[in-house]
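Every protein chain of the complex appears in place save one, which is left out.
Up next, chain A:
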Amino acid sequence: MMNNFILFLIILIALALVALIYRLIKGPTVPDRVIALDSIGVSIIALVGLFSIYVKTSFYMEVALLLAILSFIGTIAFSKFIEKGEIIDRGDSD
């Protein structure tokens, strides 16, 4: 019963991932694509967590944490690129 429920949730998140990938490719503007990429990161974290419950091991938890960190940094870099046009300041312009 529990296993079937988790499989159902995994399939739902996979469908959400397909929709997000459509938005990532089609997305009319750049912020759409950035938000789609961030949501893909969050969905993959949820997918890894559910899969870790499904196969009854805790080794995948570090993968989820690592993906969260990388997705966080990537989103910040994209946001800064959209807003300022440069990612890393040199620090002597002002």
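As a convention for this text, contacts are C-beta pairs under 8 Å (C-beta built on N, C-alpha and C of every residue); 3 or more make two chains touch, one makes a residue touch a chain; residues count from 1.
Operating definition for what follows: contacts and distances are computed from a predicted model.
As stated in its UniProt record, the chain not included in the shown complex is "Multiple resistance and pH homeostasis protein B", which appears among "PTS sugar transporter subunit IIB", "Ascorbate-specific PTS system EIIA component", "Molybdopterin synthase sulfur carrier subunit" or "Multiple resistance and pH homeostasis protein B". Among A:Val30, A:Leu65 or A:Ile82, the one in contact with the hidden chain is A:Leu65. Within the complete assembly, residues 59, 62, 65-66, 69-70, 72-73, 76-77, 80, 83-84, 87-92, 94 of chain A touch the chain that is not shown.
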